[in-house]
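The complex appears here without one of its protein chains, the remainder shown in place.
We just call them A and B in the order they show up, numbering each chain from 1.
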Amino acid sequence: MQNSQIHAANSAPLAHEEHPSYLRHHFNSTEQQADAAGFAMWLFLLTEVMFFGGLFTAYLVYRNWYYPAFVSGSHQLNVVWGTTNTAVLILSSFTMAMGVWCAQTRRRRGLVLCLALTFFLGLVFLGIKTVEYREKIEKHHVPGFHYSLQSFLDPQSDPEVYKEYHDKALVPDMARHTELYFSLYFLMTGMHALHMIIGIGILGFMILRARAGAYTAGHETFVVNFGLYWHFIDIIWIYLFALLYLISRH
Amino acid sequence: MSAGTIVTLPDQSTARIPKMNFLTKENGLLSWLLTGDHKRIATLYLISITFFFFIGGALAGLIRLELLTPQTSLMAADTYNKVFTMHGIIMIFFFLVPSVPATLGNFFIPMMIGAKDLALPKINLLSWYLYMAGGLLALYTMMIGGVDTGWTFTTPLSTHYVNTNVLTTGLAVFIAGFSSILTGLNFIVTIHKMRAPGMTWFRLPLFIWAHYAASILMVLATPVVAIAIVLVALERTLGIGVFDPTKGGDPLLFQHLFWFYSHPAVYIMILPGMGVISEVISTFSRKRVFGYTAVAFSSVAIAVFGFFVWAHHMFIMGISNYAVLVFSLLTMLVAVPSAIKIFNWTFTLYKGSITFETPMLYAFGFMGLFTIGGMTGVFLGSSGTDIHLTETYFIVAHFHFVMVGGMLMAFLAGIHFWWPKMTGRMYPEKISQLAAVVTFIGFNLTFFPQFILGMLGMPRRYASYPPEFQILNVFSTAGATILGVGYLLPVLYLIWSLKYGAIAGDNPWQATGLEWQTQSPPLTENFAVMPVMDHEAYDYEWLEKQQKEQGVASAE
Partner (left out) sequence: MSGQNKHAHTIVGPRVYVAILFALLLGTALTVWASYVDLGFWNPIIALAIATGKAMLVVLFFMHVWYSTKLTKLTVVAGVFTFMILISMTLTDYISRAWGSW
C-alpha cells in the first residue's frame, strides 16, 4: 500500500456529482462509458465487414471466371421482389434512425413506434425472402439438392424468365457453373438473413424495454449501437442487391 | 541494491501480503466463474492455457518419440497424422494466440494505463468461456478420433478426402476465433478510452503498443478465417462447390482466405511477446528503451505489413508467378520493423546496468532465437529458395524458432517478470535461472538439427524417413526431452512459490510502469487512488526521485 501515497499528492480530483445508476464502476463518467460502447460496436462492425469480405472475394473471383453463368443465374432472381425488399430495408433503416432520434430526445412513445415499425419491416423483408427462396426450391436451384440445369441448358423451358431476357442456352460446361452462382446467392443472402433474424430478436427485446422507458431516461447507448448494427445490415444488402440481382438485365 | 541484482525486497520478518487484494476480495467458485475482474479472468486464462500447453506438449513428445527411428515404430502413419494435426491446432489456437494477450495482457493492460478494468468486463469473461468451449470441443474431437488434415485444413483434402472430424475441429477453431476477436476488441477500446489522465500515447509502455497492434490484427483478420471455416463446413456437408474444382470452384481460394488470417496470426502471436521483451530489457538494463518511438511504430508497421504478405505460404501451390513476385518482395518488408526492434533492444543494452535475473535470461534467449527464426524466414520468403525449403523440416524449424524460441521464451519471461505482482511472492531465483538455461539448451538441440534436416530435404508430416536422417533426429528428440524438463520446472517451482516464495513487496524490480506503483497482489480496483501519469515511460530518474521523497516522508 505504501505507494498509494505517491499518487495521493497529484491524483485527479474524483468526481463528486451524483452517478446515474447505469454508470458501471470502472468508468469515470457516463460519457466515457457511452464512448467506449460505441467504439466497441464500430470495431465489431469491422469484424463483420471482414467476415462478409471473404464471401465478396469469392463472389468476385467466380463472377469473373464464369460471367455468362452468373448473368443467366441472376436472371432467375425477380427484380421486382429484389427492389421491393431493398426499399423495405431502406425504410426500416430510416425508422431505426428515427428511433435513435426519439431515444436521444426522450420521446418514449415515438421510440416504441419506431422500433415496432423497424421490427415489422424486418419481418416483411424476411417474408419476401422466403417467397424468393421457395421459388428456387421449386425450380431445383438449390445447390447440392438435386440441382437442375434445365433453365440454363434449355432457357425456353422456363417461359417466365425467357420472355423477359431471351437468354441463349449456355454450353453445358458453363451451365454447370450456375450452381456456383446459386451457392454464393444462398450463402450471401442467407448470412444476411441470419443477421436480420438476430437483429429482429434484439428488436423484440428492445421494444419491451423501451415501453418501460429504459432508453428514454438519458441512457440511450443500446439503441444507438443497435442502430449501427441495423444500418450495417442495410449496407450489406445494398451491395448484395447490386451484385446478385443487377449483374446485367438488358 | 547489491551488485549483480536489482531485486529489492521488503524486510521479510515484517512484510505481509496485503490482506485486501483481488484474490481475497471474494471467495467461492462462483466468484471466479462469474467475475468481471480482468485480473481474475487473466488467472483463469493462465490456468487453462497452461493445461492446453501441456496437452500440446505431450503430443509434441509423441511426435519426437515416433521420429526417433526411421520406421513407423510407435504408431501407425495415420495416427501420426492425427497427432501432429492436434499438436498444431492446440498449440496455435489454444496456446500461442491467446498466451500473452489473454493472460499478461488481460492482467496488465488496465494496470499499465491506470484503469480500473478493461472497458468491457462481461465481454472479457465471455471470451474466456468461448475459449474454454472451443478448447474442450477440440479435446473432445481428439477423444472421438481426431482429425488429420494438418492444422491448415487445406482443401480439397479437408473437404473431400479425409473421413476424420473436420467439422467439430473447425467449429472448435471457429469458436476460439471469436474468443480472440473479443479479446482484441476489448483491448483496442480499453487502450483508446480508458487511459489515466496524463497517459498520452507516447507515454504508454511498449507492451501496450505491441498489444494494440496485435489487437488490430485479431479484430480484422480473424473473421476471414471464420468465414473460410464456415465455407469448408458447408462444402463438406452440402457440397456447395466453392472450393470444389469439379464444380468450378478453386481450392486455392480457401488458402487465400485461410492465410489472410493465419499469416497475420503469427504476428498476433509474436507481437505481444515483443511487448514483454521491451519491458524486461528496459527494466534489467535500467534504461529507457532506445528509440521508443521507432519501437512503438515498428509494432504497428508489423501489423500493417502483415496483411500484405500472406501468399508466401502458397508459392508452390499453383498461384501465378507474378503474384509470387509481388508477395515475395512484400515479405521482405516485414523484416525491416522486426530488425528495428532487435537493434533497438540491443542499443538499450548498450551501457546499461545489466543484471541477469530470470526474465532477462529468457529475453536474451528470445533475441537470439527470434533473430535466427526471423532470418530463416527471409530464406522462405525468397521465392527461389522457398521451392527447395518449403514443406521440409526447414519450415518446421523456422516456425518453432519464431514461436517456441521467440514467443514461448517471451511468455516465460513475462510470467517470471510479473509473477511477484500477480501473486505477491517471488519465484526462487537460482532454480529458475537454471530452468531458463535448460530451456535454451534443450530448444537449440531440438530445433537446430531440423534446419539441417530440411536443407537435406527431409519432408515434414511423415511418420517415417530414410535411415541417413536418423542421427539428426535423435539429437532433436534428445533436445525435446531436455526442453520438456525446462518447461516442467517452472510449473513446479512457481506453484511452490505461491506458498513459500519470498514476499515481493510492491516493486521488487524497481520498474517504472504504473502496475508496479500499487500493492502486490493488486486491489480489485487496481489503484487505491486514481493515478496520474506525469512522466515519460521508463523514466528511472522519476522513480528514484519518488522513492527519495517517500523515504523522507516515512522518516519524518
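The rule is short, and it goes like this: a contact is a pair of C-beta atoms (placed from the backbone, for glycine too) under 8 Å apart; a residue touches a chain by one contact, two chains touch by 3 or more.
The shown structure was predicted, so the numbers you read here are calculated from the model rather than taken from an experiment.
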Visible contact partners (per top-of-document touch definition) of the missing chain: A, B
Option from B:K39, B:K82, B:H211 or B:H256 whose C-beta touches the chain left out: B:H256
Which of B:K193, B:R236, B:R286 or B:R425 contacts the chain that the document leaves out: B:K193
Contact set of subunit A toward the excluded chain (per top definition): 15, 27-29, 31-32, 34, 38-39, 42-43, 45-46, 49-50, 53-54, 56-57, 60-61, 64, 79, 83, 86-87, 90-91, 93-94, 96-98, 101, 104-105, 227-228, 231-232, 234-235, 238-239, 241-243, 245-250
Touch residues of subunit B, complete complex, unshown partner: 115, 192-197, 199, 216, 220, 224, 252-253, 256, 260, 307-308, 310-311, 319-323, 326-327
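One rule holds for everything that comes next: only the chains that are shown with their structure count from here on.
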Centre-of-Cα separation between subunit B and subunit A, whole angstrom: 35
Subunit A partner contacts - residues on subunit B that touch it in the complex: 18, 115-121, 123, 181, 185-186, 188-190, 192-194, 196-197, 219-224, 226-228, 231, 234, 238-242, 247-250, 253, 256-257, 260, 506-507, 517-519, 525, 527-532, 534, 546, 550, 553-554
Complex interface listing, subunit A residues touching subunit B: 1-8, 10-12, 14, 24-26, 28, 32, 35-37, 39-40, 43-44, 46-55, 57-58, 61-62, 65-66, 143-145, 176-177, 179-180, 183-184, 186-187
